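The block underneath contains the structure these notes are about, expressed in structure tokens.
Note that this complex is displayed minus one protein chain, with the remaining chains in position.
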Amino acid sequence: YLSEPHTAAIIPCPFNGGQGRKGVELGPNRLIQAGLPSQLTSLGWSVSYDPSEDPREAVAPPLPEGDAPIGRMKNPRLVSEVNRKLMGRVGDAVGKGWLPVTLGGDHSLGMGTVAGTKSVHPDAALIWVDAHADINTPETTPSGNLHGLPVSFLLGLSGTDVAPFNSWMKPCLRPTDIVYIGLRDVDEGEKRLLRENGIRCFTMHEVDKYGIGRVMEMALDHVMGGREMPLHLSFDVDALDPTVAPSTGTPVRGGLTFREGHYITEAVAETGCLVALDIMRQEVNPSLKDSMSADETVAVGCSLARAALGETLL
Amino acid sequence: YLSEPHTAAIIPCPFNGGQGRKGVELGPNRLIQAGLPSQLTSLGWSVSYDPSEDPREAVAPPLPEGDAPIGRMKNPRLVSEVNRKLMGRVGDAVGKGWLPVTLGGDHSLGMGTVAGTKSVHPDAALIWVDAHADINTPETTPSGNLHGLPVSFLLGLSGTDVAPFNSWMKPCLRPTDIVYIGLRDVDEGEKRLLRENGIRCFTMHEVDKYGIGRVMEMALDHVMGGREMPLHLSFDVDALDPTVAPSTGTPVRGGLTFREGHYITEAVAETGCLVALDIMRQEVNPSLKDSMSADETVAVGCSLARAALGETLL
Partner (left out) sequence: YLSEPHTAAIIPCPFNGGQGRKGVELGPNRLIQAGLPSQLTSLGWSVSYDPSEDPREAVAPPLPEGDAPIGRMKNPRLVSEVNRKLMGRVGDAVGKGWLPVTLGGDHSLGMGTVAGTKSVHPDAALIWVDAHADINTPETTPSGNLHGLPVSFLLGLSGTDVAPFNSWMKPCLRPTDIVYIGLRDVDEGEKRLLRENGIRCFTMHEVDKYGIGRVMEMALDHVMGGREMPLHLSFDVDALDPTVAPSTGTPVRGGLTFREGHYITEAVAETGCLVALDIMRQEVNPSLKDSMSADETVAVGCSLARAALGETLL
């Protein structure tokens, strides 16, 4: 699905409007500083990345009407507008046969990235690696933070046909298109939605039961069904255990090991079908005390991206 | 095997008479303070727990003759009397169709809890999750600490027909009733007893070899043999790696991961056959320096109990 020479389009999104915590908007810059663009070049990729562009502009659009909550949704206009633009940007890249590498930023950005991929490849499959299901609807969300809702909007679940999102976003994902890996902190309402829609989930229980090798085999088989199929990988770093990626939001124990996380990206790379990648919620706590943790987490973000783009141990 | 509505009877046992270290008697209170009763209520259980009862009374019975060692056994009258009462209490709960959740305290309490379960369900199977086999006899024990002996008394091995235990306790466990998971620090004398009695053990070597998924399949198949069978789960928190549950006696490296520990309890819950649960040796070092470690270990104890009582990731 990619043009020659293979080109990665790095899209930094220092966005934290989908949730309440500070720090998550610092991640993209840290991955860039750590050398991600040149690392991808070393792997043989052409890299499209403009260091002179200020990524903060794309995530701070003018909001003439202000941004009061709509129902429970917080910052709805901001999240909507940022994702509308991101959809365009990801769609442009995918349309050119480039592989967009979106660096978040909170996971509300998944709306825009997946919608962008789907605008070019309506049959694309989605692999969502996360401790959370991010499938609350405007009605089920306990907090109103939109980083917990992107999947329900993509699926067009009941309650998501609301302004301002419905002005630009149409449901683009079928329940059979998506597979989850790494779940371990899912709200009751989300559990119901996952069941009702028959969505395939590999929680940590299944990772323990089968091992990550068979889980990836089953997960890829579920969404690809033995055919070639464009793949979008949306990787929330909080899927990893907090001991591996300590600098990430509210930590949930019992997550993926360093190696399981990389195995997922390596297995996706081996399919040769990856068309878009998100590295999300790379949170950076600016306090000095946590600088080691942040460095480790940034290093993991870079190596996950490299592995997804074909870096192998041998 | 349980009555409706499903009822968990929480039995705190702040007992440290089966061994020499302080701290293990603080565990039950910490699990209660952390909210275990209401967590079980949230899972849909009725909870029988009387906060006005002082659990220290049950573990400090009068000992008119004093408690000099008998042979090598230390505190024999205390351990015997506490377990005699505990057997009654666990047996009462199981008899009513309630699920007793005994919070230790040291693992000598396993005598009383398992004997209690067996008094109602003579065919009950026992899953003993532990770094240690706790199967020394009064003759093989190197230390005389009775927390290393409960299994030999339950089996009625040679040398266990001794006062004061033989006044109330009869062998109630057949070698085929029990399966061990997590062993990695077993005395030479214990190795011989395990071999001679043909007891099925899944040490950490087997957990590595087969993965925890297949180990649980084999372990449950061994004790249940494809039939429905009441299950008693006695979980010594030191089965977990010291990095997971740091606040637990003498740590032994190479233990179960956080997830493997929870997988065991989840797999037991899935059988629908659990009739009694012990969460044991939840040690709490009262020194300030270790308060983080203690908090983590207490949190793990609570989540193991929840998982055994049906909490799932999805």
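Think of it as A and B in the order they're written, each chain with its own count starting at 1.
The rule we apply is simple: contacts are C-beta pairs under 8 Å (C-beta built on N, C-alpha and C of every residue); 3 or more make two chains touch, one makes a residue touch a chain.
If you're wondering where the values come from, they're calculated on a predicted model, not measured in any experiment.
Listed residues A:Ile212, A:Met229 or A:Val252: the one in touch with the omitted chain is A:Ile212. Take subunit B: the residues that touch the chain left off the picture are 183-184, 186, 191, 194, 201, 203-205, 207-211, 253-254. Although one chain is not displayed, its contacts with subunit A can still be listed: residues 211-213, 258-260, 262-263, 266, 299, 312-314.
By definition in this document, only the chains that are shown with their structure count from here on.
With centres defined as mean CA coordinates, subunit B is found 42 Å away from subunit A.
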